[in-house]
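Only a single protein chain was left out; the remaining protein chains are all shown in position.
Moving on, here comes subunit A:
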Amino acid sequence: MKTTGTFAEAGADLEFVDISKRFPGFTAIESLNLTIPAGSFFALLGPSGCGKTTTLRLVAGLEEPSAGRILIGGKDVTNTKSFQRPVNTVFQSYALFPHMTILENVAFGLRRRKIDDPLGKAHEALRLVELDHLAARRPAQLSGGQQQRVALARAIVNRPALLLLDEPLGALDLKLRRQMQLELKSIQTEIGLTFLHVTHDQEEAMTMADIVAVMNKGEIEQMGAPEQLYELPRTAFVANFLGQSNLFTGQVTDSTADFITVDIAGRGIVVPRTRAQRHAGEVTIGVRPEKLMLHTDAPAAGAGINILGPGRVTDVSFSGVSTSYIVHIPGLGAVTVFAQNMVFGPVVNEGAEVWVSWTVDHGFGLEDEPTPGSRFPADASTNAIAIQRRAALETELEGA
């Protein structure tokens, strides 16, 4: 390349079209379609092994998809190499080059693209993360939090159209984590890049991202603003992965234009029709533990209120801001209630007889089949088994 490189003008859209990624013996991602709008802070949230890191590596060009196309800013990059993509990654392990100074680490990408004044721009990026005074040091002489900021500076100094963050806060302690979350968010707002953040930490995803996509078994379960995902989860997985939920299954007994009524342990529980995904047959409905009220006397039934009980308190655990009660209701099982500590100590003790109630508007209905099967059936073809055996044997041989 003779010409000097240029920076991306702005963040770019990222688009997945029917992306699949299969590894020998298992499928990591199955026909994923996803558009991440330019300039957004997008979090991909899911448990380990859900395919989120593979998704990130596909964007970075460190893995090749088995099928489908990836577009960045409308341009098909599926067949371009990692170093040709306008994308930079903050790696989970930071991957700072141990044999270079902090300054040279940050200037590495600029030098490769022959951008003018790499050292000046590297200093500028280091000032942004408040580490310019350590520019002459080696990565090994920095603390974990400092290394993380260098990794961030090394990526954003290139002004990529798309910045990928692979659980970069995983190794930090809680206080540093909170601080870095805020810093990341303010840097993103300041420079207006598109951020794609992969994490298994739901709190991190919710505090930082504009849009959260919850991923499970290689598919996106639900996508939306954090509040929307929390208040109206569509699947049991989302309801339990993002915070906690009390879920009940029953038959729909009545359905009007505004509400559906579900038979839960003999009581008619009402859910707004717009907040329920299924309106007939057997459905699963839920409510968040902090939306529940505890009563020591049977509350008066009324419109707009759902009541369950009586049940017995089987566990009380105090956690400072709130107290968590587990109430065992015959025919239903355990129900979790979070109550704010408005008074000193718990309101009721273990063994007390209680009722729980919640406002109808707080309930939600899920779209899952009440007995969900696993999405990817185990690949039991002889070929797949042979490949896995071989891989296992090879690793064993290496160990010997």
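Here, a residue touches a chain if its C-beta (ideal position, glycine included) is under 8 Å from a C-beta of that chain, and two chains touch if they have at least 3 such contacts; residues count from 1.
By our rule, contacts and distances are computed from a predicted model.
Not every chain of the complex appears here, and the one that does not is recorded in UniProt as "ABC transporter permease", selected from "Hpr(Ser) kinase/phosphatase", "Ion-translocating oxidoreductase complex subunit B", "ABC transporter permease" or "RNA polymerase subunit sigma-24".
Screening A:95, A:176, A:191 or A:265 for touch with the missing chain picks out A:95.
The omitted chain makes contact with just one of the residues A:31, A:79 or A:141: A:141. Subunit A meets the missing chain through residues 5, 60-62, 81-84, 87-89, 91-93, 95-99, 108-109, 112-113, 136-138, 141, 154, 158, 394, 397-398.
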